[in-house]
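Every protein chain of the complex appears in place save one, which is left out.
This part shows subunit A:
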Amino acid sequence: MNTSVKRWVPFAAVPVIAVAAAIAIPLSTNAAQDLPEKTPQELLTLVAESDVRAFSGEFTQTSDLGLPDLSGFGGTSASGGESSIATAIMELATTSHDARVYVDAEQGVRLQVLDRLDERDVIATADDGLWVYDSGEKTAAHVTASGDLPDAPEAPDTDVPTPSSVAEDLLASLDESTTVAVGSTATVAGRSAYELLLTPRDDSSLVGSVVVSIDGETGLPLGIAVTADGDSSPALSVAYTSIDFSTPDADLFTFTPPSGVEVTEKTVPVDGHSDSVSPGDADDSTLPGATTSGTGWTTIVELPAGDASVFEGLDAVTTPVDGGRVLSSALVNVLFTDDGRVLAGAVSLGALEAAAR
């Protein structure tokens, strides 16, 4: 018996080492790297002066909002195959996504959401407007600007949400309601990065902190993690897993819908001020009459009565409260009032109910 145990040792050691390595290696890659110290203001300047014109990268978005995964229900509740806004939001909020992005200031932007055996593509270019392609649904939408553009846009709009653009928008909107600090350094996508720590001053916000990782060399934001108040791990995070600063292949920015794909053409009128088309323009038209109250982190968005139809099929995840139903998650509360209004914000349910009155 004793010799049997001894003979086991070398074979038992290998799995132990392998499991230990599997746990230890991901931890050690987060070890701090040497970067010159910077104040928050210097770091914001670094981002603002970042002159990365072209890059490609792969990123991962994860959500842990404490909502049940409804991907199985989403397809069936949508009427006529047309996904509602609500199911799209729910899909984004409950599952993780891998995506690739290609950016070239001269050419345009391409985002590829890498679904399992499917792919959704968004291609935005200055010449050809915006293409949205879904390989699973076999549909493509082409949004172009109508009328003459007053002057050719300098660079195509980069409103396709990438870790970089989301972080840049966020940093641009910083005001007195936020405490800004520089955290430890981290490794993101194999690069040394600063961590900019944003904390809401207003205690009533559900957001505990937001960490933006900023590439120490180029100033390009590499990732964002949003942690709910009182939580230790991020509820929402998006960060590059790899990034390459060479110019992507020009072919990536041309899109020809493959045969057998249903193409929807959409034209957006251009006024003198707006100089390009973005997905945001298309989305805005579907949510008319939204009003906001409050400022900064405690902003509450209110949709007037009548729009609630797009949120059909959410009964499974909402809980009834006095005067309506509420969808509660780690970062956002959404109140569906009995008279059809929808209020949403990163605030407590009590604040939403107060705003609804």
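To be clear about the criterion, contacts are C-beta pairs under 8 Å (C-beta built on N, C-alpha and C of every residue); 3 or more make two chains touch, one makes a residue touch a chain; residues count from 1.
The rule is short, and it goes like this: contacts and distances are computed from a predicted model.
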Choose one: "3-oxoacid CoA-transferase subunit A", "ABC transporter permease", "Probable sugar-binding periplasmic protein" or "succinate dehydrogenase". The correct choice is the protein name in UniProt for the chain not shown. "ABC transporter permease"
Of the listed residues A:Glu119, A:Asp202 or A:Glu217, which contacts the missing chain in the full complex? A:Glu119
By the contact criterion defined above, which parts of subunit A meet the unshown chain? Give residue numbers in ascending order. 4, 7-8, 10-12, 14-15, 18-19, 22, 58, 64, 68-69, 94-96, 100, 112, 114, 116-119, 121, 133, 135, 140, 241-242, 249, 252, 255-261
